[in-house]
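Structure incoming, see below.
What you see is the complex with one protein chain gone and the rest in place.
Up next, chain A:
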Amino acid sequence: MDSDDEGGFNSAASSIELDEEMSSSVDFDSDVELDDYQEDETAFEATAKDLAPRRKAYEVEYRVYSPKDIQAQQDDQVAEVANLLEQPPEATAILLRHVRWNKERLIEQYMDAQEELLDKAGLGQDISKNPPRLQVIDGFCCDICCEDTPGLESFAMNCGHRFCVDCYRQYLVQKIKGEGEAARIKCPGDGCNKIIDAKSLDLLVPTELTERYNELLMRTYVDDKENLKWCPAPNCVYAVECGVKKRDLNKIVPSVHCDCKHAFCFGCTLADHQPCPCVLVKKWLKKCEDDSETANWISANTKECPKCHSTIEKNGGCNHMTCRKCKNEFCWMCMGVWSEHGTSWYNCNRFEEKSGSDARDAQAKSRQSLERYLHYYNRYANHEQSAKLDKDIFHKTEKKMTLLQSSSGMSWIEVQFLEAASQALQQCRQTLKWTYAFAYYLARNNQTAIFEDNQKDLEMAVENLSEMFEKSTDQLAGLKVEMMDKTTYCMRRRVILLDDTAKNLKEQTWEFIVDMV
């Protein structure tokens, strides 16, 4: 579908990855420690491997930014381009917002048609010659409030639309606070397209609004950039940068972990759905939502009794139906009274035999299709439900850990295995859940069989660990070693499953039963 070279994508990822890993080599929170295979610990060969970047096929390069970082990034870009264009930073910022932070496009347009660009961006003539200031003008009457008191301070940009300071401020308050606008606020003059520049805004925005204003500006900056996204977690202020492009989303699932601990997909910003690509996630959720499969099946296989209107399911091939409720006998094909079917009592004579068998085929097919869907859906829903329950347990984990400490005399550090187990359960359930949505769309072949083996392995390990986790406190102490082993095992099975799936996705060797659009 797209001929994007993965080489470029990978090499870009690994070059940055290297210094990232070096700087965070003692970061125990990172997934890296969990991805380590024990085989790697064999002394000598490990050294070379340890130095080389080791990213699993399902991992992507990304970075988390605080609001401060984003502001700095924005300022840097403005400064850089301002230098190039020899424009003041205020004007440059407006220009960059105008082209949605596409630096190259801005420079190109600036070179090609400077005046047109300035005009379109709402800058008109050079503002550096005429810094914005408040003025008192004799005989001025404000068109907005009709005030004409002598000494009234007023403001106008070089478009000449002059209003009193109070009105200008009120206007900005309305725009910023009421309408959430920031980057593209126009002159209040009727029909004027001039955008109010940053310097004028500094002069006019009431101090209590500057914070909100800057926040809004930052929002537009992140919204405008394809490689930046806000973390969708409620109240989270971080943004994530990731180089994965929209067109790559059928080849990789860009899972990112925000500093607030929320894991989400950079592609669609839904909660992490590794290993299932965004497009299948979308299809799957839609399918589960409208439940069309079930509805189709019901419409194909149930009818209302013509007499008492109770719902009747047809389960055999015979068209001679007897309503369980009112004992009405009727023909499934024509809904007519059965007694009118005369001597040809076996088949409805108002239809050809062929259409009867077609109907039966269609029914069998739709039932099969429903059963297939339900097979995957039930497992998907089960893991979703269990993950929710595990989450409750996760909240209770701390309590459990405290209990265990007092009953067994273990230290806080020594009971950490419970927390590790709880987290592993969460993560693995999340993964398993999506493996079922993924598998639903897979064609039957050898590769799928291997996938399902991996899935089964992980599932069994998870159920095992889950069972141990539920045990009472007095049993838990004795299970410590076993649980730690199982936790490691689960995480390792998860990595194997994800890595394998992601590799095949990258190489586009999966065969899907739907179009990947």
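We take it that a residue touches a chain if its C-beta (ideal position, glycine included) is under 8 Å from a C-beta of that chain, and two chains touch if they have at least 3 such contacts; residues count from 1.
The criterion applied here is as follows: contacts and distances are computed from a predicted model.
Among the names given as "Ras-related protein Rab-2A", "tRNA (guanine(10)-N(2))-methyltransferase", "Ubiquitin-conjugating enzyme E2 2" or "RabGAP/TBC", UniProt records the absent chain under the name "Ubiquitin-conjugating enzyme E2 2".
Touching the chain that is not shown, out of A:Glu86, A:Asp190 or A:Glu289: A:Asp190 (per the contact rule at the top). Interface note for the absent chain: among A:Lys120, A:His161 or A:Arg367, the touching residue is A:His161.
Only one residue in the set A:Leu84, A:Cys145, A:Leu285 or A:Leu389 touches the chain that does not appear here, and it is A:Cys145. Those residues of chain A that touch the chain absent from the view are 143-147, 161, 163, 167, 170-171, 173-174, 178, 188-192.
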